[in-house]
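All protein chains of the complex are present and in place, except for one that has been dropped.
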Amino acid sequence: MEAPVITAPAPVAPIVERCEALLNDLTFETVRQWKENHPGKKAIGWLPVWAPRELILAAGMLPVGVMGASDRLEIVKGDAYYQSYICHLPRSVLELGLNGSLDVLDGVLFPSTCDVIRNLSGMWRILFPQKYVRYVDVPQNPAMSLGGRFFAEDLRAIAAELGEVSGTPVTHESLRAAFAVCNANRRAVHDLYALRVAKPWCVPSAELYLLVRAGALLPVEEHTALIREYMQLAEASAAKPMDMARVTVRGCFCEQPPLDLIRTIERSGCWIMDDDWLIAWRWFKEDLPLEGDPFENMARVFVTDSPACPTMHLAHGVKGAALKAEIKNTGSEGVLFMAPSFCDPALLDQPMIQAAIEKAGIPWSALLYAENTGQFQVIREQAGTFADALKLS
Amino acid sequence: MNTTVMKDRSQERQKRMLADYFKRLAVSRENGWKNVYTFVPGNLTELILSFDLLPVLPEINALQSGMRKKSGAFIQEAEKAGHSEDVCAYVKSDLGMLRGGNIGPTGEPLPSPDLLLLSYTGCFTFMKWFEILREETGAPTLMLHVPFQGEGRVTREMRDYVIRQLKTEVIPALEKLSGKAYDESRLAEMLARSRAMEDDLVHVLESAKRKPSPIDGYFAAVYYIGPIFSAFRGTEDAQHYYRELREEVDARIAQGIGPMTPDGPMPPEKFRLVVEGPPAWTHFNELWRMFHAEGAVIVASTYTKVGGVYDDGFRHDPSDPLGTLADYCLGCYTNRSMQDRVNMIARYVKDYDADGFMINSVKSCNSFSAGQLLILREVERLTGRPGGFFESDLVDPRYFSAANIKNRVESYLQMLDQRRTGGASA
Partner (left out) sequence: MKCFVGIDLGSTTTKSVVLDAEGRVIGRGITNSRSNYEVACDVARREAFHSVRFALCARALEERQMDALVRTALMDSLTRGFRLAQHRAQLAALRECLTEDATQVESFHAGRDIKGPVAEIIVEMEALAEPLFSAGATLKSDFFRDIAASQYAAGAKKRSCPERRPFEALLSVFDKAILRTENRILEPDFATGAGRAIEVALAEALLSEQNAEAIRSTLREAFNVPLDVIDSAGTGYGRARLPFEKRQIRSEILCHGLGAHHMFPNTRTVLDIGGQDTKAIQVDEAGLVRMFQMNDRCAAGCGRYLGYIADEMNLGLHELGPLAQQSKAPVKINSTCTVFAGAEIRDRLTLGQKREDILAGLHRAVMLRAMSLLARSGGIHDEFTFTGGVARNETAVSVLRKLVAQNYGERTLNISTDSIYTGALGAALFALRDAPAEVAA
C-alpha cells in the first residue's frame, strides 16, 4: 500500500517538539537545569532495561534514564573500549561519560540486563571512581522466599546507599510516596499504549516513543502530566482512521532504535500496536502496593509481575504465551523482531519465540539494527513487504 | 626418560577417566542412570555425584567439538535453524550437536538431559542456553541464581540466597530425580577430597613462578583443570590424578625441565606471559605454537580459574557443605567484578614475574570480553608491563584468522624483546 505521510496534528505539536528536544539533549542540560532549580538536590542515572527508580525518588533525587545516544553522537572514546562484536549502547554511554555529559549525574544504577551492561558497571567504577555506582542484580529465581527475599534485602541496601548519597534517608513513607508517583506514571504510559491500540492514527509511533522517552529526563510527575495532556489533545484530534498492517515489535528493550527507524516502519505501512522499547516505564502492570513493607512489596511485584523480557529467566512456554496474548490483546497481525546487532538476550531468545508464534500461525519478520543505524532503505523495504504480506493474508 | 613415563601416567589416567565417563553416559539410559546437565562455573559436581547422578557439561562438549574440528558444521546447523551469527558459538555448537543426534566427543551418544541445572554464574548466556535446551528436549530447568559480585565482595545476603536455593530447590529436585535422600556425610567426604586435589592443583599452577617454569600455565593447564572443573571434582580418580600430576611436575622441577608441548619440549624460556581469556579451541595447538615456538611460556592465566579460583586461598570446606558450595559458586572468575579481574591479572604479572600479558578476546563470550580493553589499560597502569591484544573465538572457526593473530603475537613479542634489550640489538 501507499505509505501514508504522518504529520503531527497541530495541537500536540508543541508537546512533541518538546519531547524531541529532550531526546536530542545529549549534554543532559535538562538535568543540569533541574539541579540549578533544586539547589542541593542530586540526580542518579540508570540504564536499561529496568531499575528501581522509586528508590532514587524516595531519596529525594532525580532518576535519569541513560538510554544511549542514538545516531546523534559521534563515538570516539567509547569505541576505544569495545571490540567490533559488542553492541553499540555501551559505546555511546561511555562516550557520554567520557565527554563529560554525564558529569551531572551523582551516581548510576546498572541493572543485570546482560553481561555487557554488567561489565559496564565495573568499568564505570574504574573510570569514574568519585561517583556512586551500583549493580542491581534482579532476581532470576522467582520464588518469593528465594529471589524475592534476596531482592527485598538488596533493595533495602540500595535504598540505604542512595540515602547516603542524597543525605535524605529513604523511609517507608517516602518510598510509598514514590510508589504512588511511579504508579501514576506507569498508569499513564499504559493508558497511552491503550489509546494507541484503540486509535493508532491518533498516536503515531514516533510520538508515542518520544513521549515515553521524555521520562528519561523529566521529573516523574511532570512526565505523567505531559502524557495526560498529550492524550487529551490526541484523542480529540481530527486524524482520520487509516487501515494499515498491525504489528507488534519485539527485541528493542535495551539499545534503542533511532527515531527515524520507528518512523520508517510506520511509513512502510505498519501500525506498531505494541513494542518493548522503553519497557521500564511499563514494567509492572499492577500498582505497587502502598500498604505494608514497601521493599517486600516491590520485590514481590517484581517476581510476579515483570514482563516476559528476554533478560528474565521464565518458566517453560511463558515467553511464547505472553507474546501471543499481547498480539491478541492489541489486535496485531504479525510480529516484527527487531534486535540490535550483537544483543545476546534478544537474539538468543528470538528463535524460541519465533517457533512458538509460528506454531500459532502468526506471521513474523526479523531485522537487525543498531542505535546508530543511519540507513533505512533496506528496513523500509522489509517492513513494507511484511506489511503488504499481512494485508494480503 | 623417567619424566615421560611419569607424565604419561597422569595423562593416561585422565584419558581413561574421560573414556569411562562417556561410556557411562552412553549406556545410562538402558541402566536407568539419570543425568544432570550443568555449567562449569559454579558447578555442583560433588552434590550431583552424591546422589549418584551423572553430571553432563555442555561447555566441555562444545569445546571438545571445537578441538575435533566439528564445531564449524554444528554452528552452521544452528544458524540454519535461525540462530544469529552474532551470538555465543558454544550454544550454537551444542545445539548443532544435539540436533545431529547428540553424539559426544568420543563418538558415543550422550543422553538427553533429565534435568537442566542452570547454575547462573557469571554468564548471562547460560540462562538462554538452557532455555534453548529446554525447548529442544523438554527437560525442566532448575535455576540456581548466583548473584554477581558487582560490588567486589560476597555479602551475607548473597551467600544465604544461594544456600536457600540449594536447600529448598536444588536438593529436593535432585532427591526427586535420583530417588535418594540427601546424604550430607557423603557430600562432606567428597568435599574433603576436593579440598585435597585443590591443594595439589594450586601447587602445580604455582610451580610456574619458578624460572624457568616447568609448566605452561594456560595451554597445558587447561588439561590440568579438566577433571576438577568438570564431572570429577570430589572423586577418588581425580584425587589420584592430581597427586600424580603434582609428583610429575615436582620431578620436572627437580630435573630443571621446561614445559612439554604437542611439538615436543619447549625451546628455552625467553618470555614469561600472563594470559586473560579462554583459548581458541578450534586452533588450540596452532595458537599454542605461536607462543612456544618463540620461547614464550604462559606462567599464569585467568581462564584456568573459571571453574574455581583456588590460588587466592579458597578451598571447599567439608565442615560446611552447603555454605562452601555457595562460596565456591560466588567466587568463580567470571562472577568477579571488573576491578577484581584487573587486580588478579596485575597480581599474576607481579607474582609470576611476567614480562607482560596478552588478552585473547573471544567473540562468543561477552562475560569475558566486554571491558577487556579497559582491563588492558588498567593492568598496564598497575604493573608498568605492556599488554597485547588479539581476537578469536571459542569454537567458531570462522573467527580464527591465523595470519592476523600471528602478526599481533609476533609484534608483541618483538616489542618485548626490543624493550628488554633497549634496542641494542633491536
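The first chain written gets the first letter, and so on, giving A and B; residue counts start at 1 in each chain.
One rule holds in what follows: contacts are C-beta pairs under 8 Å (C-beta built on N, C-alpha and C of every residue); 3 or more make two chains touch, one makes a residue touch a chain.
Remember, it's a predicted structure, so these values are computed and weren't measured experimentally.
Chemist: I'm checking contacts with the chain that's been left out. Which of A:Thr264, A:Asn297 or A:Thr373 qualifies?
Modeler: The single option touching the absent chain is A:Thr373.
Chemist: Since one chain isn't shown, list which residues of subunit B touch it in the complete complex.
Modeler: Residues of subunit B in contact with the hidden chain: 361, 363, 373, 377, 380, 386, 389, 391-392, 399, 401, 403-404, 406-408, 410-411, 414-415, 418-419, 422-423, 425-426.
Chemist: Can you list, in ascending order, the subunit A residues touching the missing chain?
Modeler: Counting over the whole complex, subunit A touches the hidden chain at residues 71, 74-81, 83-84, 370, 372-375, 377-378.
One rule holds in what follows: only the chains that are shown with their structure count from here on.
Chemist: Would you kindly tell me how far, in whole Å, the mean C-alpha position of subunit B lies from that of subunit A?
Modeler: Going by mean C-alpha positions, subunit A sits 36 Å from subunit B.
Chemist: Considering the complex alone, what residue numbers of subunit A touch subunit B?
Modeler: Listed in rising order, the residues of subunit A that touch subunit B are 80-83, 85-86, 90, 110, 112, 114-116, 118-123, 125-127, 134-135, 137, 139-141, 143, 145-147, 149-150, 153-154, 157, 310, 313-314, 316, 339, 341-345, 347-352, 354-355.
Chemist: Mind listing the subunit B positions that touch subunit A in their complex?
Modeler: Residues 81-84, 86-88, 91, 118, 120, 123-125, 127-129, 131-132, 134-135, 140-141, 143-145, 147-148, 150-151, 155, 157-158, 160-161, 164-165, 168-169, 337-339, 341-342, 361, 363, 366-367, 369-374, 378, 391 of subunit B touch subunit A in their complex.
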